[in-house]
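Here is the structure we will look at.
Only one protein chain is missing from this complex, and each of the others stays in its spot.
Showing chain A:
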Amino acid sequence: MDLTIGVLALQGDVREHLLALAELGVLARPVRRPEELDSVHALVVPGGESTTMSKLAVDFGLLEPVRERIAAGMPAYGSCAGMIMLGTTVLDGRPDQRTFGGIDMVVRRNAFGRQVDSFETDVVLDGIEGHAFRTVFIRAPWAEEVGPQVEVLGRIEGGPADGRIVAVRQGRVMATAFHPEVTGDLRVHEAFVDLARGVLIGSADE
């Protein structure tokens, strides 16, 4: 069975994630409806506006199905707004903002400031081989607190945000506060594809 990865396509930089996955030789398709979710083995939640994604996910009946799939072990990866959507608690969000969950963490929205504070920097990522990752942070969140089962994969080094957590993994769910999809560096996507492929092969063996 070929690995098929969906990209949540309610809003955001869906195209960039689809291209990154396609470049890695994976069948990638947009997901906007519950029945489209049924046909994928794993899900990427893209960058974008988390309050918009939350509202549309509720309006179009995707919130609960995605929550349930993730709780049942579907691999998921989120960048930026996607990280917010995979957290358990959101700070500086809207009171009615909902998330899919998957990673036991408190995420602060727009933690680094406004667009004029958006930046690029180098981050060393655990489990990603080679040089430091050139990361692009756009009105980005950070993980303010993480639960005991969450593996911290990367932190900001130096500056006012020194030590802030910007890459995490809990089991089959990964998240980054930055956008590897706009850099052309596919190593984060590659790690997620490996994870998703491992889960698919494992389930076929059962």
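Criterion: a residue touches a chain if its C-beta (ideal position, glycine included) is under 8 Å from a C-beta of that chain, and two chains touch if they have at least 3 such contacts; residues count from 1.
Please note the rule applied: contacts and distances are computed from a predicted model.
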| item | value |
| --- | --- |
| Name under which UniProt lists the unshown chain, selected from "Energy-coupling factor transporter ATP-binding protein EcfA2", "assimilatory sulfite reductase (ferredoxin)", "4Fe-4S dicluster domain-containing protein" or "Pyridoxal 5'-phosphate synthase subunit PdxS" | "Pyridoxal 5'-phosphate synthase subunit PdxS" |
| Candidates A:E23, A:D38, A:D59 or A:D194 - the one touching the absent chain | A:D59 |
| Touching the absent chain when the full complex is considered, from A:D13, A:D104 or A:E190 | A:D13 |
| Positions on chain A contacted by the hidden chain, ascending | 9-16, 32, 47-49, 51-52, 55-56, 59-60, 80-81, 92-94, 109-110, 114-122, 136-139, 156-160, 179, 182-183 |
